[in-house]
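Scroll down for the structure; my scribbles are underneath it.
Every protein chain but one is kept in place in this view of the complex.
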Amino acid sequence: MTDNSQIAASAPSANPFMPEQMRIVRRSDLTSDVRFFQVRPVDMERALSLDYKPGQFMMVSLAGVGEAPFSISSTPSRPGMLEFCIRKVGRLTGELFKYKENSIIGVRGPYGNGFPLEKMIGKDILIVVGGLGVAPLRSLLLYILDNRDKFGKFYVLHGARTPAEMLFRKEFFEIKERDDLECFLTVDNDPTSQWPFNKGVVTDLFPKIKELDPGNTFATICGPPVMYKFVVAEFLKLGIPKHQILMTLERRMHCGIGKCGHCAIGSIYTCLDGPVFSYWDVLHMKDLI
Amino acid sequence: MAEIPKPKVGFYGFTGCAGDLLTILHCEDELLDIFNAVDIRSFLMASSDVHDDEELDIAFVEGSITTDHQLESLKGIRKRSKVLVAIGSCACFGGPQAARLGCGDWEKRFKKVYGEVKHTVAEPRESHPLDEYVKVDYCIPGCPIDKHQFFFALTRLAKGMPVELTTFPVCAECKWNENECLLLKGELCLGPVTAGGCNSRCPNHNLPCVGCWGPTSEANVASEINLLKERNFSAEEIVNKLRLFGGAAMVRRFADLLGIKTEEPAGKPRQKKARKPVAAGKAKKKTASKSPKAKSGKKR
Amino acid sequence: MKALKLKKEDLYAYLESLKSYGELWGPVPRGERYVYARLTNVREVALQALRTILPPKKFFVPPRFNMFRYSEDRYTEVFDDVKPRVLFGLHPCDIHGLMILDELFLERFPDPYYRKRREATAIIGLSCIPDDKCMARSTNTHAVEGGFDLAFNELGDEYLVWVGSSLGDDLVRLNLDLFNEEIDAQDLQKYLEWRRKRDSRYKLNFDLTGMPDIMELSWDSDLWQELADKCLACGACSMVCPTCNCYNIRDVSDLSLESGVRERHWDSCMNKEYALVAGGHNFREARAERLKLYYTHKLKAFITEYGKPSCVGCGRCIDTCPVNINVAEVIRALKGQEVKV
Partner (left out) sequence: MSLNRIKIESLARVEGHGGITVEFKGGKLSNVTVDIHEGPRLLETIAVGRIPSEVVSLTCRICAICTISHRYAALRAMEKALEIEIPPKVHLMRELMHCGEMIESNALHVFLLALPDYLGYPSAVHMVPDHAEDVQAGLRVKKFGVKLMELTSARPIHGENPVIGGFGKYPSKAELLRFKYEAESLIPDAERGVEILRNLRQPTYMEEGMTFMCIKPEHDRYGWVGDRILVSTGEEFNAWDYRKLTNERVVPHSMAKRSRFQDKPYFVGALARFNLLGERLDGAAGEHFRRCYNLSWIRNPMYNNVAQAIETVWALEEVPRIVDKLVAYEEDPEIVAPSRDRGAGSAAVEAPRGTLYHHYEVADGKVIRADIVTPTAQFLDMMEQHIRVAAENLLKEGDTEDVELKLEMIARAYDPCISCATHLVKVRGI
């Protein structure tokens, strides 16, 4: 009974484990170990019909290597391609870094809940990112910029250890220049002494937030684990309700679709019910972080 | 993807039974594929065509170190190789010849066997695993190794990728094979503390695991010992069993549980194993600290 | 649901006729235990079997199987072992176990590997009288109303045969002559009596309704560490549990290095690397944390989500764990009772 065995791998398959073929159209180094990948389904029809939400992720699949989840960094408002920013840490990421432009990789998804855009529309938005936390939040950020009129006030705080380690540095410099949002950048320290902006940890930027309506604000955070505690404290100080504080969480995943069990926390699966959770979820569901 | 040149591979054997290299030679169906997939530069047991001074991508080393000469060769292999893989329990743990490691009676035993003759061929020493002397990138355990696990490692390394070996103890595979649990039937089975990957061969044959793959990464030896004591096995018998193939790893990691005084090996500082699961040290302390009985009642 | 009767003496003849649907599998002895095995000779079936070492999940998510063959960047699905099969002799707890797996594997993102095997398989239940390790009454999984194609219920020298699906009806028609459609009041009496007898035999009776609360309140209890000190982390409890479904995926290359398989094999939350992620962070480094996850899944999370525990009371963990950590002991301990752990 090997029906279905020759499903064209480039079209979406009835088998949710079947990776779609996508081509790396662009790649560039963001830092020494983080690389930006832009990929596009080999099938053009499919490329144009790609749909996803900021905060969702895809499983990247390399034959003979394995699969791993990565947040989508691009915005659905700029269709036809997907973007990832990926840190080289292990087997799959190590191999992926060997792939050049024009190579074919496997991708399946999108998976996960993504940000609750329906609820966020019309609200003030505060995005706080650190390090690789940019990956999912860049998607939200670009989405909001592309739909600027649908949201209220918009603050972005971005921190990195050093200027060289700030991901999408140029992009953020440009965003900073825009007048439809307030964007503040900071670095922990600056060996070059050329950094024109703030120095210090990301929480130092909070006093710059002036005109948020806290009850009407969605705050999002993604970054290294140490950041969460301090940033959430600041959100609470601002008076943002706990269920409007959003964060994306990470867990081991082998399937991305709620089968393999590895990302289970209590009664939820990070891959299906997350990876975006509210601070209230974190408080009432033990074990979430 | 770019064509990668065939990796240069060497196979070496020190003190042991040669069972791991022979396991590879026993792969009739795959042998030619292996020779095609990688560029074998040295395999003394199979071929007299050896190139013993060149750089290697991967060195597979079987056997433990028991002479000065071997130690020198091992260091040479390490220097020439990008990745060094210990294959078999002797290379990984010192093998059965290291079962009395730490007992301090090696010289006495050596004299018992060889008398006072001064050997000219080699300066003998007590058996130690490879990672006592050089950095070992991977340990593929087994007495002998299992060919599937070896192929898995070989293909991964040939492609320049890391290798994940079985992290379960024997019991998991034993259940896959639907065996009746011998421990529950009162036999001294080391399945729960022994690294899996052998497909639970012995329980499949109604025989208890004798632990020939050495300790698993998270062996709860304290609990196993307590359980066996409840089943009326003597402490001596349990310890003997644990040490027979666990060798240096058992002795060192579980010395206080096994009631053994450990002596550091002559001279050489101990190197950390590269693929030790993260923070194994912490778990070790936890399991090793107190017996469960001592523990209950105390506040943590 | 339709009910029929089959004389016990005709059972083997009927089992024989089932073979025309597909491979016939049923419990057979292995030492003092039982396993599901292919019944080439129908008389080998162990009708007295209680629990098998592995639950029927092994048919639908085998311990190890290949999902894809790959070469270069092409993936080809593998469904090698999908074939028509009849599983005979599933007890109610195991049927409930399958229904829980159905929810996991067939609802959101249906898993084709599970689905195809499931669809090709006919399920025939068999009633049972519990032993001292069964706790299906506590989990309310001691009787079945669905989830089977046929269900045989012992009734003196006959079986009452429930037909649970249209496939079940087809199976009956494979040898219709053996069945009797007339059910009378006496049969009803016998059936009720049998149920009373079964229900009275449960030695393990727990009230599980409050378990989520109790688990919640025991989150920081010393209990978990005490269990962890004994736990061998061997994973056997997960392997044998009919509702444990965790697995790992790994790509295994052929020696040619050009092709290979994407393989799936059982994992357990008791495995130390279960929650280890790249960079070395382990979300459940401590054995106590992993044990807690296992029992959260069985006794809390599923109840919160589906209103029933994901333990179906089959007693396999009770029968398997060498150091006697099992769902019954954990419930007792959580409820502050004396335990043997």
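Going by the order they are written in, the chains are A, B and C; count residues from 1 in each one.
We adopt the following convention: contacts are C-beta pairs under 8 Å (C-beta built on N, C-alpha and C of every residue); 3 or more make two chains touch, one makes a residue touch a chain.
Just so it is clear, the model here is predicted, and its values are computed rather than measured.
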{"item": "Contact list for the unshown chain, restricted to visible chains", "value": "B"}
{"item": "Contact residue for the chain not shown (choose from B:L25, B:L165, B:L184 or B:A255)", "value": "B:L25"}
{"item": "Residue, one of B:R109, B:K135, B:K185 or B:K229, that touches the chain absent here", "value": "B:R109"}
{"item": "Of B:V61, B:C143 or B:M250, the one touching the omitted chain in the full complex", "value": "B:C143"}
{"item": "Options B:K6, B:R100 or B:K159, residue touching the unrepresented chain", "value": "B:R100"}
{"item": "Residues belonging to chain B that touch the chain removed from view", "value": "13-20, 22-23, 25-26, 28-29, 31-32, 35, 44-50, 63-67, 69-70, 95-97, 99-100, 105-106, 108-110, 112-115, 117-122, 124, 127, 143-144, 201-202, 204-207, 210, 212, 237, 240-241, 244"}
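As a working rule, only the chains that are shown with their structure count from here on.
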{"item": "Overall pattern in which the protein chains touch one another (line/ring/star/complete/other)", "value": "complete"}
{"item": "Winner on C-beta contact pairs when A-B is weighed against A-C", "value": "A-C"}
{"item": "Whole-Å gap between the CA centroids of chain B and chain C", "value": "36"}
{"item": "For chain A paired with chain B, centre-to-centre distance based on mean C-alpha positions, whole Å", "value": "42"}
{"item": "Of all residues in chain C, the ones touching two or more other chains", "value": "250, 253, 257, 260, 276"}
{"item": "Touching two or more other chains - residue numbers and ranges from chain B", "value": "159, 164"}
{"item": "In the complex with chain B, residue positions of chain C that touch it", "value": "30-33, 35, 52-54, 63-64, 222, 225-226, 229-236, 239-240, 250, 252-257, 260, 266, 268, 271-273, 276, 280-282, 285-287, 320, 322-323"}
{"item": "Contacting residues of chain B [partner chain C, same complex]", "value": "30, 33-34, 36-37, 151-152, 154-156, 158-159, 164, 167-169, 171-172, 174-176, 178-181, 183-184, 191-193, 206, 217-218, 220, 222-224, 226-227, 277-279, 282-283, 286-287, 290-292, 295-296, 299-300"}
{"item": "Residue ranges of chain A in contact with chain C within the complex", "value": "1-7, 9, 14-19, 21, 63-68, 89-90, 93, 104-106, 250-252, 254-255, 257-262, 264, 266-268, 272, 286-287"}
